[in-house]
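Yeah, one chain of the complex is gone here, protein chain that is, but the others are all in their spots.
Up next, chain A:
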Amino acid sequence: MKILFFGITRDIVGKPEFDAGEFKEIGTVGDLRDLLNAKYPRLKDLSSLNFAINEEFAEDSKAISANDEIALIPPVSGG
């Protein structure tokens, strides 16, 4: 599983991506959210934080598989 960080989440985490070998016990997007919030508490200060699995928005209940590409999507601000 690969996790990508964009915008302010990259600044908070300090890198653009990592291989999430250390997160072996993750079952769902919600589990990953809880783990990341615990490790990087500044994520909780954001207006919103969505997740994408393989380039599609994913709810917290969505299961994560070993080969998925996960992305953190902080509030978008294009335009």
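Here, a contact is a pair of C-beta atoms (placed from the backbone, for glycine too) under 8 Å apart; a residue touches a chain by one contact, two chains touch by 3 or more; residues count from 1.
Methods note: contacts and distances are computed from a predicted model.
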- Message: Since a chain is absent, check the UniProt entry for it and pick the matching name: "Flavin-dependent amine oxidoreductase", "Aromatic ring-hydroxylating dioxygenase subunit alpha", "Phosphate ABC transporter ATP-binding protein" or "Molybdopterin synthase catalytic subunit".
- Response: "Molybdopterin synthase catalytic subunit"
- Item | In chain A, positions touching the absent partner | 4, 6-8, 11, 45-47, 52, 55-56, 71, 73-79
